[in-house]
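Shown here: the complex without one of its protein chains, the others still in place.
Chains here go by letter, A, B and C, matching the order in which they are written, and residues are numbered from 1 within each.
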Amino acid sequence: MAKPDYIEEMEQWSESFEYGYPVTVRFSETDAFGHLNNTVAFVYFEQGRINFFKDIGLGEEWFSKGGEGIPVTADLHCDYVRQVFFDEKLTVSLKAAEIGNSSVDLHYKVTNEQNAICMIGRGRMVQVSRKTGKALPWTDSARSLLEASRKK
Amino acid sequence: MAKPDYIEEMEQWSESFEYGYPVTVRFSETDAFGHLNNTVAFVYFEQGRINFFKDIGLGEEWFSKGGEGIPVTADLHCDYVRQVFFDEKLTVSLKAAEIGNSSVDLHYKVTNEQNAICMIGRGRMVQVSRKTGKALPWTDSARSLLEASRKK
Amino acid sequence: MAKPDYIEEMEQWSESFEYGYPVTVRFSETDAFGHLNNTVAFVYFEQGRINFFKDIGLGEEWFSKGGEGIPVTADLHCDYVRQVFFDEKLTVSLKAAEIGNSSVDLHYKVTNEQNAICMIGRGRMVQVSRKTGKALPWTDSARSLLEASRKK
Partner (left out) sequence: MAKPDYIEEMEQWSESFEYGYPVTVRFSETDAFGHLNNTVAFVYFEQGRINFFKDIGLGEEWFSKGGEGIPVTADLHCDYVRQVFFDEKLTVSLKAAEIGNSSVDLHYKVTNEQNAICMIGRGRMVQVSRKTGKALPWTDSARSLLEASRKK
């Protein structure tokens, strides 16, 4: 595959992830071509993303009822590198690649048990106010948590 | 297949449906056995059910924000009669088989373009109060709408 | 809830499961009523079922390319007992309740972290020949594996 433009140098990028979420491919996620259906990549991304946020200490606020902000997906991208099949054990790795005022750019790397890359991707999440529907800047503590996740 | 016990006489039952909802099998709904994944039957049932309720005049209340009651699935059953493949045009037929105090027993019949039965099923829906979480009896008008759907 | 007719005595039934498969509720599996969408129960059933078959030693044949037989879902039933929400950790318990000539009746019990029952169900799987599309009787070894799973 050609290197996606959100990656500067592939090997360095590939080694820059601290967090991984395990996923096993379900049979209902395959399709009649015999492999994982392309749409499921984004289900894995979402599941990985939510657990990444929980892992770094963010996210409880979002998924509890009281919080003011909720995370909204601004965009998502996936490059499909290698076919994936039923019952493969994958790892969805994530990192906060860029931290904005009220948003964060996340990078994704999905690898198999041989540590070969199956999918890579990126996407921007924006924190939005439940009340106004507008972008809600990170609190200092939220920003600190996001930044700390990059220095592990 | 053996006749399910919720059907008294197959031919009569099969002809007793007035409402049908059209569905085309998506590629992402197939699986690596090359056919429609079994779990998708219940997605079609739900989509047919909601549109059946809308068609008979019920349901707007449920899916608007203000309504007191919401429909809750008590049980669901599916008998798989015939394999279904990508891109088949199906009809999900529904009827209110039995009307309880705050519930309704729905019957389902999914047929293909040759009018052959692919899946049949049933399931009980209960109207539940958003506030109390308990069963909420049908209003007279809701009951009338359900009964009218059986006399068309 | 009323006791389903496939259960003789609830407490005894509930304690008769030897195998459990862990599942965490994904955000994409919830719906706008704020809870787990009813259709996902059958995704969990399938995922649990396949892993149950693998656990007892059956199933490798089915999901490898060479095998003659494949498992086909004849029917599925779910009773919804308790609402389930995002991120709950569930256990999908399974057992072979009845073993036929070429089929097996599986029972399902889905419990939460407090061991409270959320869903229960049953469904018949039939082993079908890839070539003829007809029921394929269990081999002696397959039958032994199914029977052994009941005596653990």
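Following the convention adopted for this analysis, a residue touches a chain if its C-beta (ideal position, glycine included) is under 8 Å from a C-beta of that chain, and two chains touch if they have at least 3 such contacts.
Everything numeric in this text was worked out from a predicted model, so none of it was measured.
Peer 1: Just name the one of C:N37, C:N51, C:S103 or C:Q127 that touches the chain not displayed here.
Peer 2: C:N37
Peer 1: Considering the whole complex rather than only what is displayed, give the residues of chain C touching the chain that is not shown.
Peer 2: Given the touch definition above, chain C has residues 27-28, 30-32, 34-35, 37, 39, 85-86 touching the missing chain.
Peer 1: Name, in rising order, the residues on chain A that touch the hidden chain in the full complex.
Peer 2: Listed in rising order, the touching residues are 1, 4, 33, 37-39, 41-43, 45-46, 70, 72-80.
Peer 1: Residues of chain B in contact with the chain that isn't shown?
Peer 2: Interface with the chain not displayed, on the chain B side: 26-28, 43, 46-47, 50, 63, 86-87.
Throughout what follows, only the chains that are shown with their structure count from here on.
Peer 1: Compute the centre of every chain as the mean of its C-alpha atoms, then state which one is farthest from the centre of chain C.
Peer 2: A
Peer 1: Just by CA atoms, which chain is the most central one?
Peer 2: Per-chain C-alpha centroids ranked by distance to the global centroid put C first.
Peer 1: I'd like to verify one number: the distance from the centre of chain B to the centre of chain C, where each centre is the average of its C-alpha atoms, in whole angstrom.
Peer 2: Using C-alpha averages as centres, the distance is 23 Å.
Peer 1: Could you put a whole-Å number on the gap between the CA centroids of chain A and chain B?
Peer 2: 36
Peer 1: Two or more other chains in contact with one residue: find those residues in chain A.
Peer 2: Residue numbers touching two or more other chains: 27-28, 86.
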